[in-house]
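Please read the structure below before turning to the comments.
Every protein chain of the complex appears in place save one, which is left out.
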Amino acid sequence: MIKVGLIGCGYWGSNLLRNLSNNLGFEVVAVADASETRRAELCRQGVLARLLETAEGVIAMPEIEAVVIATPVATHYEFARQALEGGKHVLVEKPMCESLDRAEHLVQLAKALNRVLMVDHTFLFTGAVQEIHRMIGHGDLGRIAYLDAVRVNLGPFERDVNVLWDLGPHDLSIMDHILGEEPIHIQGSGYCQTGSCQADIVYLTLHYPSGIIAHINLGWISPVKVRRFVIGGSAKTLVWDDLSTQEKLRIYSACTKPQQDRNTLMSEYRTGDVLSPRISTHEALAGVVEHFAKVIFGQEASIMDGQSGLRVVRVLETAQKELAQSLAKVRSLKGDNSGNRIRVAGS
Amino acid sequence: MIKVGLIGCGYWGSNLLRNLSNNLGFEVVAVADASETRRAELCRQGVLARLLETAEGVIAMPEIEAVVIATPVATHYEFARQALEGGKHVLVEKPMCESLDRAEHLVQLAKALNRVLMVDHTFLFTGAVQEIHRMIGHGDLGRIAYLDAVRVNLGPFERDVNVLWDLGPHDLSIMDHILGEEPIHIQGSGYCQTGSCQADIVYLTLHYPSGIIAHINLGWISPVKVRRFVIGGSAKTLVWDDLSTQEKLRIYSACTKPQQDRNTLMSEYRTGDVLSPRISTHEALAGVVEHFAKVIFGQEASIMDGQSGLRVVRVLETAQKELAQSLAKVRSLKGDNSGNRIRVAGS
Amino acid sequence: MIKVGLIGCGYWGSNLLRNLSNNLGFEVVAVADASETRRAELCRQGVLARLLETAEGVIAMPEIEAVVIATPVATHYEFARQALEGGKHVLVEKPMCESLDRAEHLVQLAKALNRVLMVDHTFLFTGAVQEIHRMIGHGDLGRIAYLDAVRVNLGPFERDVNVLWDLGPHDLSIMDHILGEEPIHIQGSGYCQTGSCQADIVYLTLHYPSGIIAHINLGWISPVKVRRFVIGGSAKTLVWDDLSTQEKLRIYSACTKPQQDRNTLMSEYRTGDVLSPRISTHEALAGVVEHFAKVIFGQEASIMDGQSGLRVVRVLETAQKELAQSLAKVRSLKGDNSGNRIRVAGS
Partner (left out) sequence: MIKVGLIGCGYWGSNLLRNLSNNLGFEVVAVADASETRRAELCRQGVLARLLETAEGVIAMPEIEAVVIATPVATHYEFARQALEGGKHVLVEKPMCESLDRAEHLVQLAKALNRVLMVDHTFLFTGAVQEIHRMIGHGDLGRIAYLDAVRVNLGPFERDVNVLWDLGPHDLSIMDHILGEEPIHIQGSGYCQTGSCQADIVYLTLHYPSGIIAHINLGWISPVKVRRFVIGGSAKTLVWDDLSTQEKLRIYSACTKPQQDRNTLMSEYRTGDVLSPRISTHEALAGVVEHFAKVIFGQEASIMDGQSGLRVVRVLETAQKELAQSLAKVRSLKGDNSGNRIRVAGS
């Protein structure tokens, strides 16, 4: 059993605590949370681990071999660095940290000290993504043409990150995992309801070397929740609706070749069967925790290692610059919008 | 009764013919279609109007006071110009024509000759857009923050225009109508399945002087048809699902202010009632035809005049340049994608 | 070409007229409609057939070989009888007529006079029912266990029949076609909003010799339209949602064997894939008209002959008695509902 300490036990930390406790590979020996109220709650619930106030307290415990970090993003780097330097294996919440420099430092550190560094890209262990990964690996969809992800809802509004850094890592880590390539060009635009830089709506277009185009729509201010991920291939198109309880995945065996005859196609928008495969309904986080244990034991290679976390941060940082540029451009145009004419971006 | 000639009687032209015939303000005296088979069909169906092969034949008929043009886009300018010069009023299909220069010429011509020039932005006469226009006019949604339109399906693939020019005019004319302002900055990206410039998927972001951001997703290669138009306001959010037979419009009285307490909001993504108002189910095209008659008679000011058609073409032309730039950028990056690193657009 | 006369040209009659006109096997030589306004409309639309006021006028035309009857139910028997006696083939709207006696008479008459007698059970020619029929024939669903049909909407309220006789023939003719057996026991209950015998809501349970149970829910006063037909089999379950534009049929490969372990099943309500097969989107009525021609020409055996119409009427008549009994029982109980206790039906 790996002796593990949990740093941060809020909403997601509680889920981690439950899954770590249920996993036979781990023994939770310490839990840190800055809130006294929260620690008192954990005590009443019969948590047997030592309850501490600070991350440093956990990291300082010599018997602890691994830490799991579920604190606000701004603290990820510092706690992960200390833990790695203290000789612990680390599983850190997404996004790995708030800048590419820091992400690179953590990866180097983990490599130098020969410790496991993992980022909790939970979705990779959902039945849906596992099935998608399997299908793409088998070539079931044909050559991938495009991805289209929509992840919008109404709040909660994070205080320390904007919607790009909050929701973006989900789709970006999934795309990284299933495509196995990095984007070479990113376009982005966003909207700040409050006028601050804290984007509420973000649109990204990612262009990949293979020619694939991926579009991501993230939002915090939609009264209708949407979790939709489309993968268009030359043979089939897959639609993943994560809010569907019974048919999360649908595979359309539609042919997308241009048709000769316009009129016949008018009333028939799909030309093949639709299949909704059965997928596993296990809890993804249980898979993440099990994976962390196996990677530490050297039984598995990690599918969510520091490198993957770094690649996600790289896209986030680039996209953030794009958002800033786009907003700056619009502001400058508003300054002299004489005649109200359209200007081509970049010209 | 206005003596009217119809130029082009394919899929949409047939709908125009039926609505012109049913309208008491018009008498259809001639129909032109290049296809002999099509003319024979019209004859068998008992069409009483004169059946001609060419647009010129219709335009040359002195008794004709108005023409309706439902031919491929590339011919719009030429037929409209001839008709205006021949002293006819003109209703032309969307998009008005394929370049801003030509659009401007038609507008000037109509003004100089004192003829009515209208563009068939049919959606403006749907019950849904009429209700949306009414609500925004009354301030029911509060201050508009963002628009988000998705218009994707599987074919039909047009031969003479890409998906931007085929589907784009719908959303652009609606936005022009309900917002009453023109975008000052446009970002765009697209995907060409075939490698040609004939885009199959297009993403546009429009920035308006008022701060509104509008995003449009157009596509021809989605096996699932989507017609979704969201208007987010400070007071309410409206979702228009044009494929719903019974509840096309839904108005969410959700508050989008950031919340203090993250946890309580987690399980409750909307915070108010949802209303689906009854809307008219009349045929929009009947409204367009009636409007054309009333504008000719001087009884109504046009809501889809040449200027509105021109504004739509201006956005299309700008967006087209954006698409070309985006594609060129990606191609140049692919040429030297050494290291596979992301490059910021515009840098 | 079979010279055909159409009797009744209202809503459904117009569809018949269009399909008869488009079919190469028929020449429509006469159309009768009691309404002068309607006849004037048909004239304006360029209908070339002779326009008459009465059914008798059509039946009296010696050159007519076949008639299609689309008039109110109460007139079906009389017009069909006259037409058969006049030596015409007959296609009559559903339900065939309003009593079993009359249905039997028509069947005998057609047999004696060697004329084709067909009932327009249109749904049998939809792509959905054709696919269902094929699947059941191939044993794809396993042994059929139950059918469950819901057909409810808001109006239109017929004046001459109740909801049982108006909507019931659809599901009853489909069940007759796909099961190939007749029910041996029928239970029914209904609701009359107005207090008259004109039922607005009807529930039927049909028990078949093979053990199959079929339940039908018909209604005129539901604001939400539902068209749902479920076929539960030992191997698979099929759900037909006729209002879905893109996935009318879904086949669930769920196993319905009781499970050992309750808890594992709790969160997983289906245990297999879901398939939505592509089905034909042709117009069903075109198939009916084509079928009528082929049966007259002796090229096909009828799948909707007088016998099938008679079987549907037999169920309707039995069900009507059941409804009456059920209502009578409730009324008598209301008379002396002392103590407000439940009474078992039939005791």
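A, B and C are the chain letters, set down in written order, and residue numbers restart from 1 in every chain.
Going forward, a contact is a pair of C-beta atoms (placed from the backbone, for glycine too) under 8 Å apart; a residue touches a chain by one contact, two chains touch by 3 or more.
Given the structure is predicted, the values throughout are model-derived calculations rather than measurements.
Student: Please provide the labels of all shown chains that the missing chain touches.
Tutor: Per the touch rule above, the missing chain touches A, B, C.
Student: Considering the whole complex, which of C:V28, C:A83, C:V161 or C:I201 touches the chain not shown?
Tutor: The one listed residue touching the chain not shown is C:I201.
Student: Quick one: which of C:G232, C:G287 or C:G306 touches the chain that's been left out?
Tutor: The single option touching the absent chain is C:G232.
Student: Can you list where chain B touches the absent chain?
Tutor: 245-247, 267-278, 281
Student: Can you list, in ascending order, the chain A residues touching the missing chain?
Tutor: 45-48, 224-225, 243, 245-246
Student: Considering the whole complex, not just the chains shown, which residues of chain C touch the missing one?
Tutor: Touching the chain left out of view, chain C contributes residues 11, 145-146, 148, 153-158, 181-187, 189-191, 193, 200-201, 203, 205, 207, 209, 213, 215, 217, 220-225, 230, 232, 237, 239, 252, 254, 256, 258-259, 262-263, 265-266, 269-271, 314-315, 318, 321-322, 325-326, 329-330, 333-334, 337, 340-347.
The rule we apply is simple: only the chains that are shown with their structure count from here on.
Student: Return the chain label for which the distance between chain Cα mean and whole-protein Cα mean is smallest.
Tutor: B
Student: Just curious, how far off is chain C from chain B if you go by their C-alpha centres, in Å?
Tutor: 41
Student: Averaging over Cα atoms per chain, report the distance between chain A and chain B in Å.
Tutor: 36
Student: What are the residues of chain B that contact at least two other chains?
Tutor: 224-225
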